[in-house]
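Mind looking over this structure? Questions follow.
Missing here: one protein chain of the complex. Every other protein chain is in place.
Letters A, B and C name the chains as they come in the text, with residue numbers starting at 1 for each one.
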Amino acid sequence: MSEDLNTDRHLTIARSMAEAIEQQMESDPNVFVMGEDIAALGGVYGNTRGLLEKFGPERIRNTPISETAFIGATVGAAQDGMRPIVELMFVDFIGVCFDAIYNNGAKNNYFSGGQINVPMVLMTAVGGGYSDAGQHSQCLYSTFAHMPGMKVVSPSNAYDAKGLMNAAIRDDNPVIYMFHKGLQGMGWLGTEPGATVATPEDSYTIEIGKAKVVREGTDVTIVGLAMGVHDALKAADKLATTGVSAEVVDLRSLVPLDRETVIESVAKTGRLIVVDEDYNSYGVSGEIIATVTEHDISKLKASPRRVTYPDIPIPFSRHFEQFCMPNADKIVDAYQSMVKGAAVSV
Amino acid sequence: MSEDLNTDRHLTIARSMAEAIEQQMESDPNVFVMGEDIAALGGVYGNTRGLLEKFGPERIRNTPISETAFIGATVGAAQDGMRPIVELMFVDFIGVCFDAIYNNGAKNNYFSGGQINVPMVLMTAVGGGYSDAGQHSQCLYSTFAHMPGMKVVSPSNAYDAKGLMNAAIRDDNPVIYMFHKGLQGMGWLGTEPGATVATPEDSYTIEIGKAKVVREGTDVTIVGLAMGVHDALKAADKLATTGVSAEVVDLRSLVPLDRETVIESVAKTGRLIVVDEDYNSYGVSGEIIATVTEHDISKLKASPRRVTYPDIPIPFSRHFEQFCMPNADKIVDAYQSMVKGAAVSV
Amino acid sequence: MKPSKSTLLWMYETMETSRRFEEIIAKIYFEGKTPAFNMTNGPIPGEMHLSNGQEPVAVGVCAHLAKGDVVTATHRSHHQAIAKGVDLNRMAAEIFGKETGLSGGRGGHMHLFDANVNFGCSGIIAQGMGPACGAALSRKLRNQAGVAVSFIGEGAANQGAFHESLNLAALWKLPVVFVIEDNGWGVSVSKESSTSVERNSVRAAGYGMPGHFVEDNDPIAIYEAAGETIARAREGKGPSLIEIETYRLAGHFMGDAEGYRPEGEKDALFAKDPIPQMSKLLLDEGHADEAAIAELQATAQRRVDEAIAFARESEYAPEEEALTSVFA
Partner (left out) sequence: MKPSKSTLLWMYETMETSRRFEEIIAKIYFEGKTPAFNMTNGPIPGEMHLSNGQEPVAVGVCAHLAKGDVVTATHRSHHQAIAKGVDLNRMAAEIFGKETGLSGGRGGHMHLFDANVNFGCSGIIAQGMGPACGAALSRKLRNQAGVAVSFIGEGAANQGAFHESLNLAALWKLPVVFVIEDNGWGVSVSKESSTSVERNSVRAAGYGMPGHFVEDNDPIAIYEAAGETIARAREGKGPSLIEIETYRLAGHFMGDAEGYRPEGEKDALFAKDPIPQMSKLLLDEGHADEAAIAELQATAQRRVDEAIAFARESEYAPEEEALTSVFA
């Protein structure tokens, strides 16, 4: 793992994912990709763009709209010695194929007492903000992270995206790789420029299970992942103008969860805000708060806060959706209400 | 709602569920039941025993092993004016049919702006403790509770089971009714006697979304649901022998979540332990802790604790499984480590 | 059974309404999205799937349906919604995300619901099929009239829900008709690369139900096949499967560059655009003269213009309204 940012290659997440896959496919014939529209189209989100031309339709394999069969097949191929990558076009579609993932892929290592590994990567698009409504805009981070046996990652920028994809492909376990549509660098989705960063051409990995302090600060810790990191960074900028120094932690992985980094940061700042575009209840935000408070509640100077998506289906209308999404202003507000000691109404 | 315990009818949860369904079917021709093995067999867990004989195979309707179709059909029938009840034999099977539930049933009220209601009940068996291994012993409480648009309940005893079933059937929303196998009163599953309680013959409802303080105390609040309530009550007995007074809160509903009752109890006791047989991370335990701490952290005299299932697939072997399950001793230990102020290792 | 003259005129007018509605939606869709296409901008944000070219399916089938009959539709359902009688003003307003929309802007173009005419959608492939069975079961159990029609694409015919629903419907003899709109493509994946048989209609035999195939987007043949199967369903004789060869004149969604389409395919399809074909048929068979056709077109245009004006003029709901209607 090297963090060689002496490069002027600014890649989008889409391109850095494709590059990681390409490099892995070049060096390992057991790596291949399956999914809907990943061949000629190059993936709806561009993650396999150019790969069909290079590797052909056997290894860049369009599938029927049969997620149960082809994700099941991914599990079977992984157990048989391949390193398949499969794309589930939107995470919202897990309802038609979740069994293959959490009841087979994620558990067969355990059920077999380690005889059988399932080295597969499931990459899937998450997130909203572009008016795709309630069946195409969810994050469902904790829906995966709650189930044992899979690793779960979600990058916030192209550098991490490449390193995490490499690590995911080399990992001997199922890895759920959740990429946020608003960070992909596909202009038609309205992209966050901060996600497009310097990304070395060389292959490198980022260890799964390590969070990163992406901005240091002393007054409050803002924890997020994927789009939430950018909201947090913007909020930190705003807070800085009022003299508040915010530390921002990019979780990067949900499983394994780097509890130490979060705890250490809060031990320093004494305050915690969690940003999560997933639904508020029974999710990432609760887990982070519980992690910090069960460890040592005395480290917190104020009640923790969450800035999350409300517990409602995601609405279509842009003004509705934007009203519900986390953003920098809501984080700033959360900080202010936190230091005032206002109670969160239930 | 009446709590008429002047009855010596001690029912099992299985019988009280069947009785509620029977009474509702008698008074409302739009109520019917679908599911695997619910007719001649009376349901694997006895929830529909005797109903086929009374109502016939049209209204007590065995299905093929086609959960996507028949749970989808439940949604369709509910939208068309019926009040269907469907049984998903084990909650572990959601992977083959989750879409119908969370992407359609749970969202269509919203998507239609309230034009269409989906008054359906999905009853499903949860929980382990009888060596049924990793695909037949999960709770997955938070997997449902995280998704907006459905109510989620899980009774700990027959009285509540009947009242909640009645409320669920009368509710105009999808209600996920999670019954714990170890509480069903089916001897072959090794049942918890505390679940079989006095249950009036008359029909009554228990409001969905209301927790209940099932034991009052002053030193610590133990929050749980379903089997966790019985573990908590046993732990409270043990703690009492050491002079510690524990209050036990039975959540009964996860959605809506009765945050007030939990917060009030902790405001009184100053200490919180959450018991949950579901996986530890990203689940109910995190949500309860976050609820309390984000509301007012100063109310807590000690770091909260959770006694939960570890983040591993559920093992078959009895000694493995019992090692992992929450129980009264673990709750007592958690209390003791809490008052010592020991940190939870991460 | 041939369509009557009034049915033919209704079919034509409805096809025209659908086509004209989408033409204007398509224009408005690009407002605020040029020169750099960004889905999030403009009065109609988000995905937009057009049904132009597939209008014959909608009218051929819905000509047999009453308000009380149930339709479950997909991500591509403007034509069906219009043919089923969904309120066009409120539908347009929903696509704009306005308060007067069918669901006040909560659902948008992929989630059009109109309880008055028993119309609903799901954007998840094939997942309307189980609900259609359930609506049919509801009618059967209550001895109430009505059939359910579930529309899907040919890509959806490879989804597990297809199999489970057809088996369930046949087993329980439900009054439901499954209609496959085979436009040859599932996004960028051709039918040959997704489907192991040439004709999905043959799959009906695996459920002991009749399977029909209708060639070349022919509205009359669609009307006939639908009539036969819907009558059968109404008579309590059980479900059927209809596979219809139709054509997607646009991309999968707006913004799709369609690089995957073989050369010449689109030109060939436009050459057999069903709408001019239908007006020619009306003229040739003497059902209408040029003036009558113009009149039908004008009516269609008027309805569309009115709907769009209604949508444009309507307000957005207050933003906190987003939090309502989660529960009944």
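One rule holds in what follows: contacts are C-beta pairs under 8 Å (C-beta built on N, C-alpha and C of every residue); 3 or more make two chains touch, one makes a residue touch a chain.
What you see is a predicted model; the values in this text were computed from it and never measured.
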| item | value |
| --- | --- |
| Omitted chain - touching chains that are shown | A, B, C |
| Hidden-chain contact residue, picked from the options A:Phe32, A:Phe93 or A:Tyr335 | A:Phe32 |
| Residue among A:Glu26, A:Glu53 or A:Asp172 that touches the chain left out of view | A:Asp172 |
| Options C:Tyr207, C:Phe253 or C:Phe327, residue touching the unrepresented chain | C:Tyr207 |
| Options B:Asn47, B:Asn117, B:Gln135 or B:Thr308, residue touching the unrepresented chain | B:Gln135 |
| Touching the absent chain when the full complex is considered, from B:Pro29, B:Gly56 or B:Gly190 | B:Gly190 |
| Residues from subunit A at the interface with the omitted partner, ascending | 29-30, 32, 58-59, 63-64, 66-82, 84, 96, 99-100, 103-104, 108-119, 148-149, 151, 172-173 |
| Touching residues on subunit C - with respect to the absent chain | 158-164, 166-167, 170-171, 193-197, 202-203, 205-209 |
| Contact footprint on subunit B, counting only the chain that is left out | 36-37, 39-41, 44, 62-68, 92-93, 95-96, 129-136, 187-190, 310-313, 315-324 |
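Here is the rule we go by: only the chains that are shown with their structure count from here on.
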| item | value |
| --- | --- |
| Most remote chain, CA-based centroid, reference being subunit C | B |
| Averaged-CA centre spacing for the pair subunit C and subunit A, given as whole angstrom | 35 |
| Separation of subunit B from subunit C, taking each centre as the mean of its C-alpha atoms, in whole Å | 40 |
| Whole-Å gap separating subunit A and subunit B, where each centre is the average of the chain's CA atoms | 30 |
| Touching two or more other chains - residue numbers and ranges from subunit A | 68, 92-93, 95-96, 133-135, 311-313, 315 |
| Per-residue overlap in subunit C, given as positions that touch at least 2 other chains | 104, 106-107, 111, 122, 124, 127, 160-161, 326 |
